[in-house]
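Every protein chain of the complex appears in place save one, which is left out.
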Amino acid sequence: MTEKQYDVVVVGSGIAGAVLAKVLTQAGKEVLMLEAGLTAGMALKPEEDYENYQSYLQRFYETTIKATNTPYPEIKDAPSISVLEIQPQTPYETGYMVQLGPLPFGSDCLRAPGGTTLHWLGNVPRMLPNDFQMKTLYDQGVDWPICYDDLMRYYEMAENEIGVAGDVDSQQGPDMSRSNYGPDYVFPMDKIPQSYQDQVWIKSTNGLDVSLYGKTYTVNCISMPQGRNSTPNNDYRYADTVWDPASQSLNLITTDKNYEVVGATWNSYTGERCEGNASCVPICPVQAKYNALKTLKKADESKLDIITKAVASRVLIEPGGTDVAGIMYKAYTDPDSIEYTPHIAKGKIYVLACSAIENAKLLLASNVANSSDQVGRNLMDHLVLLTWGLLPEKGYPYRGPGCTTYIPTFRDGEFRKDFAAWISPIDNWGWSWPTFAPGSDVTNAVINNAMFGKDLRSHLNADVPRQTLLHFECEQAPCADNRITISEKYKDHLDNYRPVIEYDASDYMRKSFKAAKHVSDQIFAANNIEDHTIYSPTEADYVTWDGQGYTFRGAGHIVGTHRMGSSASESVVDKNQRTWDHQNLYLVGCGNMPTLGTSNPTLTMTAMTYQAAESILKQLESNN
Amino acid sequence: MNAIIQQRQGRKRHKRKTHDKCYKKCGTISSVKDLRRHLQTAIEIEHATLPPYLTALYSIKEGTNAFSYQTIQSVAMEEMLHMILACNILNAIGGHPAINKKRFVPSYPGYLPHSNNSFIVGLGKFSPEAIDTFLEIELPAQAGAPAQPDHWDTIGQFYEAIEYALCHFDLVTEGGIFTGDKSYQLDENDYYGGGGKLFKVYNLPRAIVAIQEILSQGEGMSDSIFDSDEMFGEEIDIAHYYKFNEIKEGRRYTLNGTPEKPPCGEKVDVDYDEVYNMAPNPSIKNYPEGSPLWQQTNEFNKTYMALLDSIHDAVNGNPDELKRAVPLMFDIKYKAIALMKTPYKDGMTAGPSFEFVK
Partner (left out) sequence: MTNSTEHFDTFLAISAWLTGYEPVELQGTGMVQTYYSTLRENITAIDLDAFFAESDFILAKAQTDVDAAKVRTASHLMQNSSFNSLGKQIILMWYIGQWFADPSGDPNNSVQINAQSYVEALMWPTADTHPPGAKEPGFGSWAVKPVSVDTFNVTL
């Protein structure tokens, strides 16, 4: 059907795909985007966009059990992973993912226009310089083929595009200070105000000394940089990232105007500030939170063709050669029907931006880019240990964005030789994640304790506003056996492969749970927080270490399945994110990350995507 | 900003303003003190439109009348902007906006402050009558209509008088009249969620741009249905009068729309039945003291007062107070809607009364 030969074919409209579409079309390139999700989600006309988004919101309200993917349509022809499918006992094949275990992989992503940023939280701290050299410094995992300094300018582009609100000067911690950002750098917007609860925490936590294996660490609490709208920073002067053909580079151009806050895709005045809906995951009703559709809207429409309901199924290789010849996609009309028509999309360069799991699947299904045998391997996530309790006073949780303050103290240190580092966001949403509060508090009081009337009301009012929750998001180290494979046995509705997962948490991880809980105990004690943490052997991802049990949860940070490296034998893509095996095939997304660090991955991945875009533009222009 | 000011000053009507002409046109505005009094009135007028707009807005049931809801909301947002812009002008000439005083709070039904008393404004649910009233409020001045410092026919004519007085007194006063403390000014970072821009006012050109922005968003630029937002780097938007006319006619204007012709674009759904059936002009006096509805109304009024207190402080030297006003603004919405869901009498519901309480 598509006869046209494009400069670039991009598969996927998440943040990685959207950044490419924007940068490449603005640089004058003809781009075809394939997207597996439904057309309505593409949000091209304001009124339909508004209606479609309202339907997401309505679905969220109406659904009894609310999970990250709840607001968005379930599509049999392009299924999304759902966290509700996760079960404690492996192996099982009841969900979209086939989980071989020994532990179930607990994260999801979203197949819809805009991708997973529709339901991401939006925390965007940068990685630390040491994160790029885990092998050299700590004898763990691998080093990256690039270092922090190489990424600096691309970080700035990513922060401009996402619209980061934050305070650079407060970003202080191990391996992190003003110098990570450069002397005058500021974020586009002022920090998101830290929550009332944070302030309660900070009183007894900031400056607290905690001991761990004979060493003392001084804990500090700092504001979280995030991709949601706040007050523009008057000192921020970058307007946009622009391709400069003369220097063959992407550059941030400056302006004398203030940063222009990007509101909802359907109405720019909606969502000009975060309004504290406290539902960023799974849906920001006003789109104050960044999502990839905002970027896609800025692409040069005249150069961009988008085909929705198009599920990329195979990367085709030139017979007898190594160049990619096209991408075969299956176009469906009815999202639940098994019928489809196959088509081939053609371009000079191809980019897969389908997220770590789908990218790996697609490569494996096509048997491409895998001379290193690394495709699908090194699947990583942050393993999130939660600890929760009751504050001695009301902190008034369930308000504001999910996290406005974090503890950077254990993001780096010599201990990384021994156990995983972590970042500790202080959570603003009470016990909702571990216990489904406050609904469970109500059922408990009413069903089990037969409470009613004013007693019930004042009991709930006394307790729920004191709920508090701390995260320990532990950096999973790469492991070749944590992997995605495919099998003829497991196919979806359109005869595409389903992801088959093998997954475990190594001792390096389990040791960090013990350390984290030990730190948590000391912080709770200093704050007089009554610990209510329970890890139950019946839960998914319950593990033991040193005689103690811990439950970890997935963070949604799906990383590592087609890693970047400095040699073709050990990695799938080179430092420009081009596959070693095919000169016209690039991969973008978190799958490229060789190690995870302790930051939420999307900012770093977006920075890398700018770098990839630059390489692609150079390659296109050098071929001309 | 500078570019905008230059562009504005380039506009014909301000170019040839001479000392004499200004004085004549500002009519009864006889001194700077008097001018400040008129600006205080301007603030009161802007504010007086808000309770009626908000009441109609909040009476629309969730998820219905999307077009009308967004339209009225956008107008209300801009009226708030105008109110703060007027405060900036008053502060710029050394005045002190008084927002939380008893006489600041209008009573409904009633006339708009200092108007020619030709139409009554009340608090009512979203209805054809409410829209007719809104059209009266936003009625554009006839071309060439005189400036009117008192008993104005249109808000435009009232502002015209203020504008001339600003020019006049700035010219004749040694050192000018724009001597107010600049730290009292609110700026673009303090306003969001609607068209137009908030900016600091510290000289005559900026004051004129502010008034032009207020007028063009309200009634349209003299001969067009469009407002000036485009010049402010915002999206093209039509002026309030024409926005309300779209609701009245159930049709959008097209890009070729003109003031003379009714809108002839796309149809929009307007459903006056998907509205809470609020009894007109709610008042706490309707309920026995201490009764449940009295209490709910009292709480609403107290929140409204807390909001006015915050805004008052924000425009009197504590700009940061505006941040504290935000949660109150959202809260009065939820309280108003709760009242409009609560039965009152004859199948009608209670509603927000926007009254002064201590």
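Order as written gives the chain letters A and B; numbering starts at 1 within each chain.
Note that in this section a residue touches a chain if its C-beta (ideal position, glycine included) is under 8 Å from a C-beta of that chain, and two chains touch if they have at least 3 such contacts.
Given the structure is predicted, the values throughout are model-derived calculations rather than measurements.
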Sole residue of B:L50, B:A98 or B:A306 that reaches the chain not shown, by the stated touch rule: B:A306
From A:A239, A:I344 or A:V442, residue that would touch the chain that is not displayed: A:V442
Residue in contact with the excluded chain [from B:G94, B:P205, B:P259 or B:P327]: B:P327
Touch criterion as defined above, residue of A:D7, A:E275, A:D412 or A:D541 at the omitted chain: A:E275
Interface residues of chain B (partner: the chain not displayed): 62-63, 292-293, 295-296, 299, 302-303, 306, 323-324, 326-331, 334, 338-339, 341-343
Positions on chain A where the hidden chain makes contact: 57-58, 60-64, 193-196, 199, 230, 273-279, 283, 285-286, 394, 396-401, 404, 428-430, 432, 438-439, 441-443, 446-447, 450, 452-458, 460-461, 464-465
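By definition in this document, only the chains that are shown with their structure count from here on.
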Approximate Å spacing (C-alpha centroids) for the pair chain A, chain B: 43
Chain B to chain A touching residues, read off their complex: 63, 66, 70, 74, 77, 188-189, 192-195, 233-235, 330
In the complex, chain A residues that touch chain B: 50-51, 54, 58, 231-232, 234, 257-258, 260-261, 267-270, 272-273, 275
